[in-house]
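Sharing a structure with you now.
Only a single protein chain was left out; the remaining protein chains are all shown in position.
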């Protein structure tokens, strides 16, 4: 049984590569999909495709059209969603993606550092599993194959 | 990841061939499905299968039975819907197909010329992405694979 | 049993007043809701509420946000939808509203003149009932109470 | 037609009172529901009901059980959701509530200051309407009754 | 607690009057709704509203548009469905209405004589309760109020 | 594109073999599934598996458990449903299966002789397409691949 | 805002009277509904209505038809479900009712003694709130009205 995992969350560091590398080392039968991780391209994709927009609000809205489209296609193809929250950014799109996954009955794992326990408590409460590290998330998925 | 794309919209010109040709040139892993594009056959299919009907209203209704059946089968098999509106016709069936796709949570792209911005504003507002050209629609889909 | 009826369709003439007046004359226990019928206000409501927009595309999109919001609230409160198509305009929003009603399992009546049989054939085929006059639509609803 | 409005968002200031007061002044036929707005009680309600918990993680999880229960009951009773984001906090629960409302097809208005346009762009893109002030949100709702 | 009960089934005798009369005698807090029970009007309603049709197939289809519309409105308003099968007719519309009720999670009671046990076995198996008499159906509903 | 077709309807003659043979001759990419067509085994399967039952009602109910289970598994795997009605039997299970298919949004074709137009009018009205012969049903499906 | 609460669980003691009495003392705006609490009548209702059955399996199945019918009607009318587990019985119907409530998105509270923590852990994990006493359950509901 092959499973597809959507990796929601921040695109400012290389956590996805770590997940993918570790899953490979453990020979887990997983395919990973994700949002655009080139931050600049992600912010600019609306104008890249639709042409210059009249200011930041419209530029951001155009980019969101394209990014939400991509997320919707790929999340519908996924069996599991991992959503990682880091300490720096607002990450409301991550909260939105995790919530949408939960509402679609996609089994969902949240990864967040201890420092974020309090602000993430309601969402952690709704997710299937909440952990602190990438290793714990992969252990949770690997448990399916035991 | 292979994706299936339903091409809703007018059947009076050759825009579907252009989409398919360009997707091929870009090696996009897409399979395309569509309504009957032979216009005469599409209008006549009710009588072709069910026999002569007593007038135009019944002839049209019989054809719609068969065409809506085909659309329903193929749209359910699709991951993405592109709906193209041109300047000439009423295209209420295109509006119906695009709306149905949106209501089925099929990620949906509308292509329409600038001249149609005003009459299509409510539907464009509900679609995931609205663009003006076939190239922009394919760029949007190709962005999924970046 | 009181029923609420959403009146989708063009806002360029006074067909809704006619529906409401005739329903009253027949003492039908119906409450009617509808989109904004002041055309100018409808087109301008985005800028009225959100402020001036940078051009027509954005002006139209802002207006559609508000108009689609109103439609969604009122259609969810309705038991029946009547969608009237006239001969003049593109009316893709009417096609969208009728399709959404059908997809929400709201029993839906389409009113259209004979001249529109052909372009509306697929949507007429999906609606519960398609008629040519307001009187026929009201007879259909009044039949529920016989 | 009476409508019920759920007021999601931060509980650190008095924006809900302002909404309610202004709606009253305009005689809008609205009933408002909301999460617990006593912040201390909200954080402590898990232990208040279930007894002392062994540390903050468990205290927060217990509180979230009760708060999510309340939100679920009240949001299901609502016709419209307003979600307000302010500049100070993480507000991931607000993002979760707004997303859940959108996924439940509850017509949803987001209020956020200009400074939050960029981090909220994906969620604003999915909401029905996004505005900057309480007055604009109320104008949007009041437009339903025009 | 008032409940609304849809009475599906044949319109050739007076079983509905019996149900209503007995419910009244027992003071059950029930409101009853039903299809058109004037058989001639039911068969003719398509032509009554839409005008003369070109033959029986079209006459029947027009009548079904109107009758299915009525059923859909009233069944959505109902909390419980009773479907009665008699020994004489084909009653495929009754089978359709009972199945639709079951698929809509409307708690459904089938009434059928012993002689119909075999041909109705699959549908009886899917219904919540299957009984032989009107009295048993009312006892089943009256049990809710004990 | 391979499609799976569920063949609902009477099991007293060999119409399914005819469908399968003709589809093969036309090289249609179809896989067919169906209920148990050995009538005796179908009626007896409850007792075959669960042991002797105390009378006909229980024997029939036990058989229906198993037959409805089989239908549910196979219909969920299907893309299209064909339901054939013949002139002889009550066929309420066929009406149930066709209705369930329609309620599950499985594109559905009804085959029925002219003599059954009147009693099947409501169900024919809800199906996507209603035809009189096996050849017409296959033409309808084959139209998808044009 | 009036809320309706379904009280699932054992019918061998008087816990429901205690819930109702305490809710009344606190003036909570709650209406309570419940399964048949006369145990003998509940076990016998199948035969009471449908007549003598040929043995215990059939007697129990007939009773379950009627009891599940009642539960389905009343649970659909409810806004909240409380499911109480006691120490003595198997209570698989209580587990079924609580699970159904959770799957229907009815906000659900489980009451169970400490001794049942381990066997109920998976269901407690899925419920919105799990408590040990009736007082805690009522505090949870009363929190909605603060």
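Labels for the chains are A, B, C, D, E, F and G, by order of writing; each one numbers its residues from 1.
By our rule, a residue touches a chain if its C-beta (ideal position, glycine included) is under 8 Å from a C-beta of that chain, and two chains touch if they have at least 3 such contacts.
As the structure is a prediction and not an experimental result, all values here were calculated from the model.
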- request: May I ask you to name the displayed chains that the omitted chain touches in the full complex?
  value: A, D, F, G
Statement: Of F:68, F:91, F:108 or F:136, the residue that touches the missing chain is F:68
Options A:8, A:50 or A:109, residue touching the unrepresented chain: A:109
- request: Against the chain that's been left off, what residues of subunit A make contact? List them.
  value: 1, 3, 79-80, 105, 107, 109, 128-131, 136, 139-140, 143-144, 146
- request: For subunit D, enumerate the residues touching the unshown chain of the complex.
  value: 54-55, 58
Message: For review purposes, identify every residue of subunit G that touches the missing chain, sorted by number.
response: 56-57, 60-61, 63-65, 67-68, 85, 89-93, 95-96, 98-100, 103-104, 116-126
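Here is the rule we go by: only the chains that are shown with their structure count from here on.
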Result of counting contacting C-beta pairs for B-E and D-G, higher pair: D-G
Field: Distance from subunit E to subunit D - Cα centre to Cα centre, in angstrom
entry: 44
Task: Provide the C-alpha centroid distance between subunit A and subunit D, rounded to the nearest whole angstrom.
output: 24
Field: Cα-centroid distance, subunit A relative to subunit C, in whole angstrom
entry: 40
- request: Identify all positions of subunit F at which a residue touches two or more other chains, and write them in rising order.
  value: none
